[in-house]
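One structure, pasted below without further comment.
Yeah, one chain of the complex is gone here, protein chain that is, but the others are all in their spots.
Then we have chain A:
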């Protein structure tokens, strides 16, 4: 049991990072991770996974995220601009802050299915194989979604600086 807990614990930083990438919101992301961990802890007695823990945890997190999405969709996208600590370095200059905010917004504007896979690969460093296993889609679909996501990001970041609105 301790080994199992250790395995889960080792995945938490990555789960938080991934959740933040999905929602760009600190509290929402940690809520998601907390739900995921609670569910994993409850499941472990009866429904412990047979395979490795990491893809299992990511799958749980994604399922919860999708459930949340259905609720949130109606409320629109919220991108708190700053200062919420999402921009890593206080000394980052204004231009790159704007650039990062633009990317963050473009990421949030992607269809969820593209953001889910892009973040697994570009942020979590997973191979297409691993991503396809977690998302339960063929690798061809993984590739086409990433390709579309990159294209959309390019268009968004090439465009004149977006008009940012601060919500909150």
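The rule we apply is simple: a contact is a pair of C-beta atoms (placed from the backbone, for glycine too) under 8 Å apart; a residue touches a chain by one contact, two chains touch by 3 or more; residues count from 1.
What we mean here is this: contacts and distances are computed from a predicted model.
Chemist: Missing chain's UniProt protein name, "Sarcosine oxidase subunit delta", "Anti-sigma factor", "NitT/TauT family transport system ATP-binding protein" or "FAD-dependent oxidoreductase"?
Modeler: Per the UniProt record, that chain is "Anti-sigma factor".
Chemist: Tell me, which residues in chain A touch the chain that this view leaves out?
Modeler: Within chain A, the residues that touch the unshown chain are 1, 5, 8-9, 12-14, 16-17, 20-21, 24, 29-30, 33-34, 37-39, 41-43, 45-47, 60, 63, 67, 86-88, 99-100, 103-104, 107, 118-119, 121-123, 125, 127-129, 139, 143, 146-147, 150, 153-154, 157.
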